[in-house]
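Missing here is one protein chain; the remaining ones are kept as they sit in the complex.
Chain nomenclature is as follows: A and B, assigned in order of appearance, with residue numbering initiated at 1 for each chain independently.
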Amino acid sequence: MMPFESAPQTVFPLFGQGRHLLSVSQFDLPTMRRLFDLADTVTPIARRQAVCTVLDGAMLGSLFFEPSTRTRLSFESAFLRLGGEVTTTTGFTFSSMAKGESIHDTARVVSGYSDVLVVRHPEAGSVAQFAAASTVPVVNAGDGAGEHPSQALLDVYTLEKELGRRGRPVDGCHIAILGDLKYGRTVHSLLKLMALHEDIVFTLFSPPSLELPPEIDAYVRQRGHRVLVQPSAVAAVAGADAVYATRVQRERLTGEVTQAAGGDLLNRAILAEADNLDAILMHPLPRDSRPDSFDLSPDVDDLPGLAIFDQTDNGLIVRMAIFLTVLGVDAEAVRLTTKQRPWKASLQP
Amino acid sequence: MMPFESAPQTVFPLFGQGRHLLSVSQFDLPTMRRLFDLADTVTPIARRQAVCTVLDGAMLGSLFFEPSTRTRLSFESAFLRLGGEVTTTTGFTFSSMAKGESIHDTARVVSGYSDVLVVRHPEAGSVAQFAAASTVPVVNAGDGAGEHPSQALLDVYTLEKELGRRGRPVDGCHIAILGDLKYGRTVHSLLKLMALHEDIVFTLFSPPSLELPPEIDAYVRQRGHRVLVQPSAVAAVAGADAVYATRVQRERLTGEVTQAAGGDLLNRAILAEADNLDAILMHPLPRDSRPDSFDLSPDVDDLPGLAIFDQTDNGLIVRMAIFLTVLGVDAEAVRLTTKQRPWKASLQP
Partner (left out) sequence: MMPFESAPQTVFPLFGQGRHLLSVSQFDLPTMRRLFDLADTVTPIARRQAVCTVLDGAMLGSLFFEPSTRTRLSFESAFLRLGGEVTTTTGFTFSSMAKGESIHDTARVVSGYSDVLVVRHPEAGSVAQFAAASTVPVVNAGDGAGEHPSQALLDVYTLEKELGRRGRPVDGCHIAILGDLKYGRTVHSLLKLMALHEDIVFTLFSPPSLELPPEIDAYVRQRGHRVLVQPSAVAAVAGADAVYATRVQRERLTGEVTQAAGGDLLNRAILAEADNLDAILMHPLPRDSRPDSFDLSPDVDDLPGLAIFDQTDNGLIVRMAIFLTVLGVDAEAVRLTTKQRPWKASLQP
């Protein structure tokens, strides 16, 4: 696994129609705002209140060179809900590539079968390499220690929605971030996107040796935000509008850390001690719900600020907006192809 | 594998719109009748005489935690034939669940991507557990030694159709059931659904130690039916309107049994000896067609009562009706969204 500092520093163009989506660096504030506005437009379709056929005839090639069931399902559902069609390739055996086929040939061939590709690959930089030979736009669904831009976008979108429900703007808010801040790709991307806003306070808590890389810290400060490293989860959480917790791989932990707080990274007791039981609670999932797993405890699941499933639900919405942007479809075209449905989607109690 | 008596005895509500389908216990006679009427309505669509778009925009999440290709294809085809879309997950690696994710989190997340879920899992009770956290209706496609309700429903539907073609009602009919009656989940569910009718005679034949569990026997008798245990396949088959044969796992058999009848559970010779070559012949499939496999012999395949492929064809129809019921679509809505097709479906000889 490659730490952040050694990731390739390619410059990608701003995200938009006919563009690959490879990195969060492709967003400035207006670009992200346009994406989120489109996400708002398609929310009723994602929520099954209406049916849309705007992508009728469009084909998504879903290529997962490593398994990631929930990310795959989220992307595929997003495309299908807009009326498109999907072909799926999972657990790519690399049979062709094992026989010496170049990534160029593979990308050129399969891009001839689709209108957009979603690609996940275990190696940092490989998705960009794939995109370079593709004849159609490629969306990066995670390339190892590299990037996973749609995850960061859905995190920021969820944070905006949850703050908005409390009547708060994102500018000037206070976010606590807990967990593995060194290797956590998700956290780095989130920080970079959040840094597009104004005057954010970030309070950080990580186990020893898993601190935020200095260049990310510097990037965020340089944009005018405050970054406060705290000695405990309680200290980081105190006063935060939202708490973002990420899983720490067990083998990276020392004994003393896991004994703290009953073996949890974040739980109800910590929130209570920080006098912040109402905070917005986020996590990129999956979380390890076993006791002593040093993750987000399920004992927070009935707290009012729990937003972890809003994140996955919003992931569908943000990915719909990503596809619409790439394929040059605007809100008006969506409206013209949206209609009522004869089936009913509610679950009876 | 868990024998019937220790299966969880949860009480589920009657099957209908917005309900999970977890157990055959969710059916009374009117509920099953409504389902079968809907199945009749969609038969021309299943038979490719017309195209239906009533589920346009609806999403099925097909989650197979253990492989079962034909069951999966049947469910997915059923949904697609009604105009819906499908995402498939097979051979679920449980990558997330292996990392300690709870079944609650998995179910909550993936249910956000679909309008209905079909779930198969090797452990009894696990699908009901999954359903408890789902935000959309869940259809049980088999949970180990637990239930596989759509199989039992298609069996009863086929039996009704085949009896009907001979001008016979189900009430008062005579069904022979052969094979593993102890561990055969299919047989237990079939008996429970058939017991909703009146005055059925069941004649049973099973190898030693694979007899019907006493509580199922008691349940059927208590409903006013006759259950006659027979010492041989010939005796069980004699006079039966229909014969339902199920596979016996070889390791559960003793030597003497397999030597009987040329190593078959049921074959042409047995039917001839019982003077019943015209009986309706059913089997849940797959059957083991190798010699001496103690299963239904392929030498019956040209007999007029062979209905084993009618069962699989009807499976598609019954599953279409299951989805329509869950999503609150009635026959009228189906009719309004059904049209002619420009393509031709026949195979030239």
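Simple rule for what comes next: contacts are C-beta pairs under 8 Å (C-beta built on N, C-alpha and C of every residue); 3 or more make two chains touch, one makes a residue touch a chain.
Because the structure is predicted, anything quoted here is derived from the model rather than measured.
The chain not shown here is touched by just one of A:T135, A:S209 or A:Q348, and that residue is A:T135. Remark: the omitted chain is touched by one listed residue; of A:A58, A:A145, A:L159 or A:L266 this is A:A58. Only one of the listed residues, A:T89, A:Q249 or A:S346, touches the absent chain: A:T89. Within the full complex, the residue among B:R33, B:R165, B:R221 or B:R341 touching the omitted chain is B:R341.
Touching residues on chain B toward the chain that is not drawn are 48, 51-53, 67-70, 73-74, 76-77, 80-81, 83, 86, 88, 285-290, 293, 295, 298, 309, 312-313, 316, 341-348. Mapped onto chain A, the interface with the missing chain covers residues 13, 16-19, 54-59, 61, 85, 87-89, 92-93, 95-96, 99-102, 104-106, 108-110, 112-115, 134-137, 327-329, 333, 336-337.
Heads up, the rule we're going with is that only the chains that are shown with their structure count from here on.
With centres defined as mean CA coordinates, chain B is found 41 Å away from chain A.
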